[in-house]
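Provided herewith is a single structure, encoded as C-alpha cells, for subsequent inquiry.
Removed: one protein chain of the complex. Kept in place: all other protein chains.
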Amino acid sequence: MHYFANPARFTRLAGIIQPWAGALAAILLVVGLYLALVVVPADYQQGDTVRIMFVHVPSAWMAMFCYSFLAVASAIALIWKHPLADLAAKASAPIGAGFTFLALVTGSIWGKPMWGTWWVWDARLTSVLILFFLYLGYMALWQSIEDGQKAAKAAAVLALVGAINVPIIKFSVDWWNTLHQPASVLRMDGPAIHPSMLWPLLIMALAFKAYFVALLMARMRMELNLRRIRALRLAERTS
Amino acid sequence: MDGMGQFFAMGGYAFYVWPAFAIVLVVMALLWFASVRGWRKSEQTLAALRRNRRQRESDEA
Amino acid sequence: MFQGHDIACERGERRIFSGLDFEISPGQALVLRGPNGCGKTSLLRIAATLLKTATGRLFWDGADVAENPEQHRARLHYIGHQDAVKGALTVRENIATWSQIRRPSDNRIDDRTDAAMAAFGIAHLAETPAQYLSAGQHRRTALARLLASRAALWLLDEPTVSLDADGTACLQQAIMEHRADQGMVMAATHIELGLDDVEFLQLKTQ
Amino acid sequence: MFQGHDIACERGERRIFSGLDFEISPGQALVLRGPNGCGKTSLLRIAATLLKTATGRLFWDGADVAENPEQHRARLHYIGHQDAVKGALTVRENIATWSQIRRPSDNRIDDRTDAAMAAFGIAHLAETPAQYLSAGQHRRTALARLLASRAALWLLDEPTVSLDADGTACLQQAIMEHRADQGMVMAATHIELGLDDVEFLQLKTQ
Amino acid sequence: MKPFLAVIARDLRLAVRQGGATFLALVFFLLTVTLFPLGIGPEPALLARVAPGVLWVAALLAAMLSLDRLFQADFEDGSLEQLTLSGLPLGGIVLAKIVAHWLTTGLPLLLAAPILAVLLNMNSEGFAALLLSMAIGTPALSLIGAIGAALTLTVRRGGVLLSLLVLPLYIPVLIFGVAAIDAAVHGLNAKPHVLLLAALTLAAVPLCPWAAAAAVKLSLE
Partner (left out) sequence: MKPFLAVIARDLRLAVRQGGATFLALVFFLLTVTLFPLGIGPEPALLARVAPGVLWVAALLAAMLSLDRLFQADFEDGSLEQLTLSGLPLGGIVLAKIVAHWLTTGLPLLLAAPILAVLLNMNSEGFAALLLSMAIGTPALSLIGAIGAALTLTVRRGGVLLSLLVLPLYIPVLIFGVAAIDAAVHGLNAKPHVLLLAALTLAAVPLCPWAAAAAVKLSLE
C-alpha cells in the first residue's frame, strides 16, 4: 500500500487516470442519458417519471459509496498513517455531499408526482438527509481547523464515529414506516427489475463512478498542491 | 403533437423530469469545473512559488 | 496636560488606594511601580475611563474628563494584559482594523500599518494568521497598534511582557519618538523599561 | 538525568528547530534563551510530551520517555503562559485540587498547600476567589503548585512574568531549594532569573 | 457613519473567517427542525399543524445560540475594551455589532425558512406570512438578545444563563410570529399580528442598543 505513498508517483499515476476516467464518464453519461430519456419506454404505472430513476438511483448509490470510501480512507489515515489517505478522504467529501444533495433533490422531485408531496419523513429519506448533515459536519470541521495535520486527524475521528452511526440511523429509522421502494436491484436473489431498465441504470451508475474517480484524482492533486504551497509559503514568511 | 414535442412533454411530467435531469447535470458540471479550476490554479501558484524560490536561491549564491 | 486629583479606587468593595495625584505634561513619561496587587492596573484603567473612581477626578488640559469621555478615549491608546489580537486575522489585518475604526478618514492607513509592523520587527509576519504567533510576536502585534493610529496618551500595562531584548528596544524607540512628538506615556512595569528622564509614581499596598 | 537527542520541532507544518540536544542532571538548571519565536515554548512543551517531536527522542535515566509517557508526566510540573488558575475557586482550592489529582494518597496536602502559599507570599489571600487577583497574585498562585506537590522536573515558561521583585525572590528561593533537593529545572526566559550555576541553551531563529 | 461601517465590516470578516459562521447558524436551524419529525413522528397532517410553531421555536433557539458570538470573544481577548476606547459612542458600536449579527444569523434563517416549511409540509397559504413575520421578527431577536449577551459577559460559560435571560424576552416575538402564520394558513387576516411584531421591532431599535451598551460598560469595570 505504501507504494503510492510517494506523492510524485501518485501525481504521475493520477495524471494518467484522470483523463481516461473523465472520458469514460463522458461517454457513458451520453449513452446512459440517451437510453434513459429516449430508448426506455414509459412505465405503465409511473409513466415518464420513471426516467428520474436513472439519475436518482445512481446518485443515491454514490452518496452511500462516497461515505464508505471516506470512512475507509480515514481509518487508513489514522491507523496506518498513509500520507495520501487524508487527502483522499478530504477530496471525496464534497463529491459525496454533491451526490447526496442530488439524491435528495431528484428524490423530492420524483416524490411530488408519485406520492403527492415533496417530502415525507420516511426512513430512507430521513437517513439520507442525516447523511448529508454528516458530510457537512465533516467538511466544516476540516475548514475550521487551520493546521492541516490536526484537521486531518480530527476529521478522521469524526468520519469513523459517523460511520458507526450511519447503519444505526438506517435501522432505527426503518422501524417507523416506509413509503420508499424496497431494494430491487441490490438484492440477495438477483435484481427484480426488467432488463430494459436495468441496463441503462447500470450504465448510468458506471458513468457516475467514473466521474467520481476522475474528480477524486483532480481534487487529490489539488489538495496535494495546496499542501505544498502552504509549506512553501510558511517557509518563505520566516526566511 | 409532433415527435419532438411529445418527447419534451414527457407524458405530462416535463415539469418533473427535465428539472431533475437538469439539476443533476448542472451540479455535476459545477463540481467538475470548480475542482478542475482549483487544481489548475494550485498548479500555477505552486509553479510560481517554486520559480521565486529558485530565483532567490540563485540570487543568494 | 493630563492630571488626576485625589483619586481613590475600590475593587470588590475594597479600597485599593486613595488620595492619589498625578500629572503628565506633553513629552513626559510616568512609570507606575509597586508590588503585586498595589493597584497599577487599576490606575491605568481609571485613566482610560474603563474603571470608575471611588473619589477624585481626571483633567485634560484643565477640562474634566468625565464631561466628555468619548473625546478622552479617542485620544488615548490602552494596551493591557488582554491584547485584542484576533487569531483568525492576519497580523496586518489585526493592526489595520483598529485604524479603520479609530481613524476612518485617514487615507494612509496602509502605509502606517506597514511602518508600524516594521518598527516592531514583524513585517515578515504580515500575512500570518495571529494564532500561529509565539507569545512575543503576539505582543509585538498588539504594540504595533500604538504606531498605526496616533493618540496623544499611551497607557501601557506591563508592555514588555514576553518581549526579547530586540522587542524591548523597539518599544523604547517607539516611546522615545512618541515623546519627542509631544506624546504622553503612562506605563506600569516591574522591570526596567530603559527610558531616560521619566517620573516614577510609587504605589503602596494598603 | 533528563536528556533530549537530536530533537526537531514542527509547528504549523514548518520546521522551527532541529538537531537540538540537551541534558539536565539532578540539581541542575537549564535556561532556554533566544529571540521571540525561536521555539522556547515549543521545546518546553516537547519536554512535557504535550507536543510531538518531528524527529529525536527524550530519555529519562536512559529510558525512552515515549515508552511510558504517563510515568514521565507524573514526574514533572509544567507552568506555561496559561496558568490553569480557576477564577471561581479560592487560592487555596486552586492549589490543593491539583495535589489531590496528582498525589491522591498524600495525606499532608493541607500542610503542603499552606507552606506553598506562604513561600509565595499569598497566604493572606488563601480564601480569596482567584478572579479578584491582580496579574502578579495570579501568577504566584500558579507557581505555588510547584511546591504543593513534588515533581522531579520543573518546566517553566517565562515564570517571572508579572512578578514584582519580591515575587521573583520567592521563585528564586523555591528553585534553589528544589535544586538542593536534586530537582531539575528547565526554564525559558527573556530576563535574568538571578540563579547561580545554570547552563544556557541558546536557540536561534531558523 | 464610516466607523460604524468599519465595525460591521470587521465583524462580518471575523464571522466569515471563523469557519463560516453564517453557514453554521443556518445548519443549526436546519438540524433542530429536522429533529422534530424524528421526535413526533412522520404524519404529514400533524407536522403541518405544528410547522409554524416549530419553525419559530427553532429560529429563536438558533438566534439565541449564536448570541454568544456577539460580544463574548471580543470581551475575552480585550477587543471590547479597545472598541469602547475607540472614541465612538458605545451605543453606536453595539448597534453595528447587532447589525452584523443579524446579517450573519437572522438573514440566513429567513432565507432557509421556506425550504423547511416545505419539508414540514406546511400549508402554502402561510408562506408569505412566514417570510414577512421572519423578516420583521428576526431583527428583534438580535436586538433583544444583545442585552442578554452583554449582561452575561462576566459570567464564565454564561451560555445557559443567557438562555434563561433571553428566551422569556423572546416570547412576544414567538407569539406574534406564529399568530401571523396561523392566521394566514386558516385564511384569516394576518395583518394585526404583523403590525404588532413591527411595533415590537421598532421599539427595540432605540432601546436595546442603549441597554446593551450600559451592560457592556458594567462588565468592563
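Here the chain labels run A, B, C, D and E in written order, and each chain numbers its own residues starting at 1.
Just so we're on the same page, contacts are C-beta pairs under 8 Å (C-beta built on N, C-alpha and C of every residue); 3 or more make two chains touch, one makes a residue touch a chain.
A quick note: this is a predicted structure, and the numbers were derived from the prediction, not measured.
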Sole contact to the chain not displayed, among E:Leu116, E:Val178, E:Leu197 or E:Ala211: E:Val178
Contact with the hidden chain (one of A:Ala103, A:Val120, A:Leu136 or A:Leu201): A:Leu136
Option touching the unshown chain, where D:Ala8, D:Leu89, D:Ala126 or D:Met176 are the choices: D:Leu89
Selected residue (touches chain absent from view) among E:Val16, E:Leu31 or E:Leu103: E:Leu31
Interface residues of chain D (partner: the chain not displayed): 48-52, 70-71, 73-78, 80-86, 88-89, 93, 97-98, 100-102, 104-105
Where the missing chain touches chain A, by residue: 130, 133-134, 136-137, 140-141, 144-145, 150, 153-154, 157-158, 160-162, 164-165, 168-169, 172-173, 175
Residue ranges of chain E at the interface with the undisplayed chain: 18-19, 21, 24-25, 27-28, 31-32, 35-36, 38-41, 46, 49-50, 52-54, 56-57, 60-61, 65-66, 68-69, 72-73, 155-161, 163-164, 167-168, 171, 174-175, 178, 182
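One rule holds in what follows: only the chains that are shown with their structure count from here on.
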Given chain A and chain C, the chains that contact each of them: D, E
Chain nearest the global centroid, as defined over all protein CA atoms shown: E
Chain whose average C-alpha position is farthest from chain D's own: B
Centre-to-centre distance between chain E and chain C (centres being mean Cα positions), rounded to whole Å: 36
For chain E, residues contacting two or more additional chains: 18
For chain B, residues contacting two or more additional chains: none
